[in-house]
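Then we have subunit A:
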Amino acid sequence: MVVTVTDQTTVKESILAKIRAVELPAAPHPLSDGLLADAIEFTDSVATFVHSAETVGACVHQCISQQVSEIWEEICKTHGPGLTAHVSIDGLVDNDLKEDGPHSAAELVVFGTSGALGVAENGAIWVSDEKIHHRVSLCLTQHLVLVIYAKSIVSNMHQAYAELQNVREDYGVFISGPSKTADIEQSLVIGAHGARTLDIIIVEE
Partner candidate 1 sequence: MSVGLFIPCYVDQLYPNVGIATVRVLESLGVAHDFPVTQTCCGQPMANTGCFEDAVPLAKRFVEIFSQYEYVVAPSGSCVAMVRHHFDQLIPDTPGLAEVKAKTFELCEFIHDVVKPDSLTVAFDKQVGLHQSCHGLRELRLGTCSERMCDGDDKIRNVLNKVNGIRFSELKRSDECCGFGGTFAVTEDAVSVMMGEDRLRDHLDAGTEVLTAGDMSCLMHLEGIIKRHKYPIDVMHVSEILAGDL
Partner candidate 2 sequence: MGTGHPAAARAFVDNRERAHWHDTALWFVREKRDKQAASLPEWETLRETASAIKLHTQTQLAEYLLEFESEAAANGCVVHWAETTSELNKIVTELLQSVNAKDVVKSKSMLTEECHLNEHLAKHGIDVVDTDLGERIVQMRKERPSHIVLPAIHTKKEEVGELFHDQLGTEKGATDPQYLTEAARQHLREKFLNADAAITGVNFAIAETGGIVVCTNEGNADIGVSLPQMHIACMGMEKLIPKLSDLSVFTRLLARSATGQSITTYTSHFHKPRRGGELHIVILNNGRTELRAEPEIREALHCIRCGACMNTCPVYRRSGGHSYNTTVPGPIGSVLNPAMDPKEHNSLPFACSLCGSCSDVCPVQIPLHHQLLTIRHSVKEAGGLARSKRLAMRLAAMVFKRPWLYKLSAGLGKFAVRLTPRFIKYSRLNVWGKGREMPPTPRGSFRKWYQKNGGNRD
């Protein structure tokens, strides 16, 4: 490697030695099972999710599984014409990018995939790159579509991480709404570097 192993071992050991030289009074981890008691829970987490997602600028569609492909076509028509791709959406045959290099995703106008779960308190959806050829498709695309099952929506992040506890994807991301910035005089602008819009399809089974 670029920095010789011995150098690195010395630096690492010296840092660890400095840490070990100072013993701190014991302080146990506050959460024994990783869950926060009395974290907010919603009676209708789907409705709350829809509200949260719309607040952050997503466009939400609720349907049954047979309607997914129709809605997908509608969305592509709205944002098209141009290159579209989708992967891992029930009811649609995979049509992911074929090219080897991730730079091919730059041409994407609409990209769609499924999320494993949704979080009602903030409208976030967990997406991993497990089935996606180029993870950058999720944010280089001009418009993003995420599909989740209504039953996968949880109330809060504690429940979400409990679901994800054993999952070790290469890359996973909570996406909440389309990309945005308020860096110019605190004026909110939707569509910064990532997707300009986010369409969420919530499927009731």
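How were these picked? Simply put, all candidates are chains of the complex that A comes from, given by their letters.
Criterion: a contact is a pair of C-beta atoms (placed from the backbone, for glycine too) under 8 Å apart; a residue touches a chain by one contact, two chains touch by 3 or more; residues count from 1.
Since we're looking at a predicted model, the values are computed, not measured.
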Subunit A: touching candidate in this complex (1 or 2): 2
Interface residues, subunit A side, partner candidate 2 - complex: 1-3, 8, 11-12, 14-16, 18-22, 24-31, 34-36, 38-40, 52, 56, 102-103, 106, 119, 121-124, 129, 134-136, 138-140, 156-158, 160-162, 164-165, 168-187, 189, 191-195
